[in-house]
Every structure is written in structure tokens, then in C-alpha cells.
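Note that this complex is displayed minus one protein chain, with the remaining chains in position.
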């Protein structure tokens, strides 16, 4: 009786449900083949364990960070200039705006134009503004760089030169190079306390960058130093800039943008106290020498006053300074069974590929390849009889 | 002798270590089956190469962008109103606050209330505030929309109407519709220079949106234009708003929020110069006509003055304007051997599924299915003899 008949009968007896199909395996017992096989397997397993499990921590579930940052700058600067005289600058003077979210700006250099009022005055001499008669000055015209609207008259800027008259905040700001050395050179000694609270919601883990072991007395005097005080959350501006391999005084002249990077990479399978922030500092705006188009960082702002006669005057300040953007990165990992299984599964699947590789080698390059082929493959052709070849008689 | 005995002996001889097990394969030689098989394989391979490798760039390692943005607005506006007179507005006047991180606000319209001082005055007439006697005005009461605290007295607002008296910054702001056309209509010609420095840390790749080929002289006069100047980082406010298919003057009346999107999608296997920013503009706050609840964007701020008699006065400004949020997106990819292998592996695994599909077809729909089944499957039952069927006698 043929197996076919066997089948039909058997199916009717024990229901298909209990069929368990497993592939038929040919076991080749050869030192060469075996060795190749085991080595490839070893490699794959090594990869899985080494890379996936240990390096990538594949057995962990990960969570990304939630963080809040507040900053507090301390320090005093003294300036002594002709138009301002001897002057003290404190936090309220040089932090603009007084509070920001995870970012703060420190004024390091400035061009001040005092007692501006809205009236008519002669433009600063330039190719565009110098005129000989009113005809040169188109009324209502405003150039891209001009600070006011032309009245159409050509007036004396001084005894020698005539320029177009404008309606503007007069006297006009002299938009020349900022003072060098910078006016608030003292800013390099300012310190900033960065308070950073983080949370990994998935693991309900909270921490702050003021670590438990830090006590108040230490915080009162400490200053961050990578080697001596790596945990102190108070930073000297100069140190931060120098960590980014920049010179503070140079940077202070035209200003710039600094990144304060706080990195929390926490393995929560380890004690929580091992989860500490790492600080890095980098200059964000590149001071590309070939392209000197408006280098550094500056902006204009004004303080508004009213004279007795109710006329509004203002002090215009072109402020150069360093903006510190505080960026908090981080990830936490904790053992999680699902992730573990997923990675093991993927690993086993990868192991399956080993057979493919080995077969290739065994059946193509080995001397006994034909012998192995015979064993591995059986053939069935459309021509029925030849299909029977390796079925039992 | 039975294979079982063979095993036991052989195991003892050549150790299990060198066993290499490979599945036994039945090769069916039939045009139909073969065709089906190859076609499915072709499809899968096409998918892997086409989608994974080419489209998704599966052979690349990717890195996300780090970026810093600074902005600088230029331009002058002229207003001529009854209470302010002819007035010039420059950057220091219309950018509030003077500096922000990756965002800037341009004042386009305003309601000014000058010379406010802390004293008593009559509320603006409204259903809630009109009164006939003190009884109508509860002392200490403050409504959700009222601008001060009631003193409990009912006073003349003018000859005809009496309203409750409040302690507040008087005169009270008349909270009516903003001027239309907007006061700073000139704002449409303001230009903003956006400086964006990006970094792909993993590949240590830095770039800025002021591309190397842009020289200072070009930057001095250029204005972004999608067709003529797509690389100029200076944008005219009106252009940005129109790119978002909005009308500037309409938007300027009530204000709004615009998104300036800078997208860096860089294939670092290509020359770095191919990695350029793409700019897009979109309105973020939807001006939904059905819901006119406080449309647009506005906020109140004040300038504080002191009169000679040391009394504090302020000018209250309800400022309407457009806030531009600059959002930098981007990703970089570079060839990475691990990613490549991973994708190839996944592909091969997918190829394995082909067999599943083909078997289904071959063993269910083909005419010769029974014949093939016989070849593919051999059966072993719990009843021992029938278990022997296709073992050699």
C-alpha cells in the first residue's frame, strides 16, 4: 500500500490537529564541515551577545528624558567710559531678557547712544547719504541700512560735509566696530548656577543635577572644574568658553552662542547614585573666518524715559554678548523581559542564516560535495517514474 | 543493524561537535512551480533592493541634527496717529523681547494707552459696569474682564452714564478692535537675517545656512526668493507670509504665529556641498472663521516712567504682531556596514517566507499536489509499524 493511501486513512483516524511537522534533517559528520558550521555559529552568537546584549543593552527597555532648567547668574562688572562714566553692572543690567526657558544671555560689550528723541537730523556720512542739494534726497525714502525716513532736505552734518536729513531717533547711532577689549571684560568671572531637574517617566525616576551629596556650604563656594569639582553645578563663564577651546575676551567682543550640554545616560539596573550628569561645552555659531558677514551675536534694545515736558527719550543699546543655550540629553535603560525575548528571537533567526552560508560552502567548495548533495536533495520531476527514484520500492 | 545503533556508536566516535545538520530538501522540477517560486523571489528581492536599500537608504547609519539659530531683523516703520503723532519705529521699538531663542516677534499693530497712573476712575461702560447707585458696585469686587478693583462707589463716566469706580491704572485701556489697516503696515518690508548653524555629531559634520559660495557683498543686498535667490538667508516678512498663502496686511491686524521651517536632509555619501537647507513657511495658528475666540496673537506690555514728583506712570501697549518660530529639522545618512548587514539579513529572512507561500500554492492548487505531498512529507505514527513505512527494510 502507498503512503498516499496511508495518509488518507490516517487523516480520517487521528485528526490533522495533532499533526506536528518538523523538517527532516541531514546530519553531515565531517570535521571540515562541522568546524565551518560551529565557527560561523560562534561568530553570530558572539555578535548577538557582544553587540546586541552588552553594547546596545538589548535586554533593556529605554525611556527618554524630561527635563527643566533654571539658571542664575552672579557677578559684577565695572566700566569706565567717557559717556557713561564709572559704572557698575549687575545681573539686572546685563541679563536680557531677565528670564528665559533653558537659555540665558550675558551682555559682554555694547555701543550706547544716549538721549535719543524723535526728531530730524543729518544722516551719518556714507556713499548713500552724502548730498550736495535737496535733489539728492528723495523724501520718504528709506534705505535698507538707513535708520530713518528722509525728509527730502540736504543739511550740514558738520562744517565740511552735507548729508540727507532723516526723521529718526536722533542723535543717530554710530554703527561702527564694537569696543575692543570688550566693555564688560569682567564678565569672564561671572558664575552661573544651573539647576536641572530630570525625570524618566516610564521608570518614575527623578533626579536633579544638585546631587544629594552636595551640601549648601559646598555650593556656596564651589566652581565647576572637570578634574577637581566635576559635580559642582556652578560654572564660571570663562571656564565654559575655554572648555569649548575659545578665548573669552575675543568672543566677548562680537558675542556668540554657546551650547551647555547636560547628558544623563543612566543604567537603572545599577544603583541610582551612578546616574550623574556629564557637562560639555561647545560653541554653536561658527566664527568662520572666510565669511565675516555679521559675525558673533548682537541685538539692539532701548530703555525709554520721559522728560519733564512729557517728551519721550530713549537710550539705545546695541548689545553684544554670549547666549548660553542649555541642552539636556539623556536616556535611561532598565531590564525588560519583552525586549530581552525580542532580541533573543532575532538572534535565533540570525542563526538560521548560518545554515544558508554553510550549505553554500559545503555544496560548492567541498570535495565530497556531490556525495553530500545526493543525501540532501531528492528530486521529483514532472515525469512521474523518475519522481519515484528515491522512494522505497 | 539499525541506524539507532549506528548513532550511538558514531556519536561515541566522532564527537557531536562536528555534526552539521542541514535540512533535507525536495527539489521539484516543474515549469509551473519553478516559475511561481522565482517570481515571488524576484518580487521580494525587488522590494528589498528598491524599498529598503534605495528608498529608505537602509545601508546608511543616520544621525539627527543639532542646531542653533540667531535672527536679526532690519527695517523702519512710520506711523502717524492722533495721540502719538508722526513717529519712527526701529528694531529696538518693535522687537519684543529684544532677543529670544529660535523665535522672534514683530509688532505690527497696537493699541496705546498713555500716561496711566494708579488712581481711581470710572469703568468703561458695559452691561456689568453701568450703575445707578453705589449699591450696584460691590467694594473689592473684580470681574474676570475688569481692569481694576471696585471701590464701591458709582461715579459719572460722562454726563450721560454712570459706572462703578475702580482702583486701577487710569485712564483705563479702551479694549476695542485694533486699528485696521494695521499701524505698522510698513512691517511687510522688514527683512530678517536667519543665521542657522547645524551639526551632525555622529559624523562630525558642521555647516551653516550662509553657504560658502555666498559672499558679503551678495548678502548685503540679497533677499530670499524661491526661484531667483533660493540660498539667500535674508527673508522679507511679506514674502514669508505669502509663501504660507496668507495676506500680510490682514494677518498684521490681529497678529498670528508663523513657522519658518529649515530642513537639512543630507546624504553624506555625496559631496558635502550637496547638503543645503530648504526653507518652508506655514501659518501655525489657524484663523478658523467659525471660532473667533481671541483670534491672532497679541499681548500687553508697558513702559514705566517716573514724573518729577516721583510718581510712577506707564504707557500700556496692547501689541498685536506676528511671532516667527524657526524650526530646524533634518537628518544625515552615511554608509555603515552594520546597518547594511542588518538589512541584508532581514531581507534573507523575508526570502524564507517565499517557500511558505509557494508550498501553499503547490500543495493545494496544483494538479500533482498529492504526488508532491508524498515526496515532501513522510509520516510517523504512534503505532510503531506504520512509523516504519519509509525506513529501509
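Every chain is named by a letter (A and B) in the order it is written, and numbering of its residues begins at 1.
Please note the rule applied: a contact is a pair of C-beta atoms (placed from the backbone, for glycine too) under 8 Å apart; a residue touches a chain by one contact, two chains touch by 3 or more.
Note that the structure is a prediction, hence the values are computed from the model and not measured.
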- Message: Among A:20, A:55 or A:82, exactly one should touch the missing chain; which is it?
- Response: A:20
- Task: Using the definition of touch stated at the top, determine which of B:35, B:86 or B:338 touches the missing chain.
- Result: B:35
- Consider the whole complex, including the chain that is not shown, and state which of B:193, B:284 or B:344 touches that chain. B:284
- Note on the structure: Note that chain B touches the absent chain at residues 2-4, 6-7, 10, 14, 21, 23-31, 33-38, 96-97, 100-103, 105, 118, 142, 144-149, 167-169, 257, 259, 284-286, 288, 290-294, 297, 299-302, 304-306, 308, 310, 314, 316-317, 319, 323, 325, 327, 349-350, 352-353, 355-356, 358-359, 362, 375-382, 384, 387, 391-392
- Task: Please give every residue of chain A in contact with the chain that is not shown.
- Result: 10, 14, 17-31, 66, 68, 70, 72, 74, 76, 78, 86-88, 90-93, 95, 97-101, 115, 191, 193, 195, 197, 206, 208, 210, 212, 214-216, 219, 221, 303, 305, 307-308, 313, 345, 348-349, 352, 368, 370-375, 377-379, 381-382, 386, 389-390, 392-393
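Going forward, only the chains that are shown with their structure count from here on.
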- Task: Could you grab the centroid distance between chain A and chain B? Build each centroid from C-alpha atoms only and quote it in angstrom.
- Result: 16
